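Inspection log for the structure reproduced underneath, given as structure tokens.
Missing here: one protein chain of the complex. Every other protein chain is in place.
To keep things simple, chains are lettered A and B as they appear, and every chain counts its residues starting from 1.
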Amino acid sequence: MTGGWRLAARNLGRNRRRNMATGLAVALGFAGLALLGGYVTHADAFLRTNAVYLQHTGHVVIYNSGGLAQAVARPARFSLTQAAQAAIRTAAAGDSRVAFSAGYLKAMGLAGNGCRSIPFIALGIDLDTQRRILTGPEVLTISAALARPVRGRQLYEYPGVEGRVGLAAGLAALLGKTRILDDFAGPPQVVPLPDCASRETAAAIASDANVQLAGMTLDGSMTATDADVVNIFHTPSSDTEDLVLHTSLPTLQRLYDTDVVTYVAVFLHDWRDTAGVARDLQAKLRAAGVTVDAYAFSDERVNPYYAGSMAFINSMAGFIVLIVAAVVVLGVMNATTLTVYERSRELGTLRALGYTKRQATGLVIREVALLALLGVSAGFALAHAVAALVSLAGVTVNPPGVPGTMRVILTPGPEISLALAASLALLSLAVAWAVVRRRLRERTSDLLVAVNA
Amino acid sequence: MSGVLWEVMAGAGALMAWVGVVSAVQVQPPLAEALLRDADRARGGVATGITWTATVESNEDGRVTTRSFLVKARGDDALVESLAPARNKGEILLFNDRIIWFLKPGLRRPVSISARQRLSGDASNGDIASTNYARDYAGIIAGEDTVNGEATYRLDLKARAKNVTYDRIRYWVSKRQHLGLKAEFLTVGGDLFKAAEFEYGNSLKTTTGAFPFVSRMTIHDATGAGTVTRIVFDAPRSETHPVTMFNVNNVAR
Partner (left out) sequence: MTMTPFISLIDVHKSYRLGETQVHALRGASLDLHRGEFTALVGPSGSGKSTMLNMAGCIDQPDRGSVMLEGRDVSHLSDDDRSRLRNRKIGFIFQSFNLVPVLTVYENVELPLLIASGTAASERHDRIMQAIEDVELRDFARQLPDKLSGGQRQRVAIARALVTSPLLVLADEPTANLDSGTTQRIVDLMLRLNESRGVTFFFSTHDEKLISRVARIVHISDGTIVNGHSQLAAPGVRA
């Protein structure tokens, strides 16, 4: 209907104060939700980057069947053999959604400083993969600070050091190790220790970068090796700060006298393909007789911190969205109700002139649509202004359970903005439609004589 | 506990047992501590020193591995040197004052393994084999059972200190010879963690006489893979070992 939009635009000027208030409610509601959406999106990206790349889970993690729960405790039975690794690599390479894959060995043992030993969980990492991950755009953009060691450089930057290890900051503190290899010129030195009960022992332990790693081979024998601390780092989760140790995959395999890996991590081009790739790889490998389980990174069994955090954030956000949307929609409904009842006679006149209920409803809906559009536009500008200010201020937060900080980024992405705009607009139009239709159910003759507010 | 005191207590215990035999009055059951001391002696608790070889065969998930060790013990200390397979030759487990040290040729420093960290593998087997029940546990006689046809006292043992591997042990000691026949090692919650059975086919001659000595120990892992480990004790003999042999700094050099 031509002219309907013109009438709608004119009618917006009829109750300026009311329409401004309603528009402001829409704007603020949209801005609030957009900023919340921006925060959730970026928090998810931060946590996901940590889980996938910094915790070396990959987007899809593949274990021997039953291995997720038992591979570390019973490696002989549940690790991935060379043949299984080869089959997984081949299957992954054949999927265009996969960027790369790598095997990881996870093992428990004891790290010793000559007097005291502390339990560790070691991750043996393929260092080419580590380089690829740490220089990749996602880590550099989102988690660069957490990816950098607190002291020293990345493992792959010490190619000549065979027994190189990185210690989580908590583990390093428990071992009394404050110095790293870079602190010394020349080859690694080992300071003789006095009696462990002596007062000088702590200083002696701290004066070199040497540790011993001990564990059990697959056949139950004790084993140990010397290692040199090349970096000290923060783990993505505070829970593991006292436990984690990184070294190269070959070093760990040598220590445990094995060529197996605990799991293969598969890294994708787009994280949204995760569920599909996990499903397809598992099916393909099982069909080829390789009994594996493939898990998405978001599975709480694989990344309980990520899954738990995002579940909490999403539920809180969902609750807030419901509240804010309800307030906005109720505001629109209230304003529309007043408008419709004030213009009852006008609606009756339009009906008398031949407007069908649908056409008469359409006039009011256009008005609400324009108001929603203006509100959403203002909200969009407001959201981006606030997000820009927050970015400029460099606000950071300490997410619970994360030893580092996270930059607060609120900028809403286009998908979120569009989805919100569409949702708010649709909800507003829906309630407006309901209000108008209810009024138009009255007899036209009654509308014509209605007393306007 | 020092070797001298151990011999005095053992002698006192034997005297008391003799008094009990000739007494016309009814026989009282022995003290739990006396039972534990007698049982410990049959597994290497000899003050001056003892040497034997041990062959350890483990069966985990169908994988069988065999290793052999030379064991030198003196009182509560022990030095266990790996003899075979070749890749483990020269590795040492040193049991010293409730700490186990692991040393390996070429390793710059020894690795300590505290009580709670020795729950599997060689350290666990050695820990169970060398457990000094009398020193580390306080026990009561909780009842009587028959184990492999032999009448036994059933003892409930509770750890005396926190730095002991197991909080609770159920221990069956034969009435006739005061030999530990069976042990169950329990978790903090009271669940079965490991179980061990002992056989005493060896005989050890010391200055105070000959007494039965452990010949085989079978350890069942009640959790995870259900690993079964058999330790065969060969050629036990008395030898005098210097105290310095069990000092970790000496061994590390």
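Everything that follows uses one rule, which is that a residue touches a chain if its C-beta (ideal position, glycine included) is under 8 Å from a C-beta of that chain, and two chains touch if they have at least 3 such contacts.
Remember, predicted model here, so these are calculated numbers, not experimental data.
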Chains in view that touch the one left out, judged over the entire complex: A
Absent-chain contact - pick from A:Arg89, A:Arg286 or A:Lys357: A:Lys357
Among A:Arg6, A:Arg279 or A:Arg438, residue touching the chain not depicted: A:Arg6
Contact partner of the left-out chain, one of A:Lys106, A:Arg131, A:Arg286 or A:Arg345: A:Arg345
Residues of chain A (touch criterion as defined above) contacting the omitted chain: 1-4, 6-7, 10-11, 13-14, 345-346, 348-359, 443-445, 448-449
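FYI, only the chains that are shown with their structure count from here on.
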Gap in Å, rounded to a whole number, between the CA centres of chain B and chain A: 53
Chain B contact footprint on chain A (complex, rising order): 70, 73-74, 76-77, 110, 112-117, 119, 190, 193, 195, 210, 212, 214, 216, 218-226, 257
Footprint of chain A on chain B - complex, ascending: 58, 60-61, 63, 65, 67, 87-88, 91, 93, 102, 104, 106-114, 117, 120-123, 224-225, 227, 229, 249
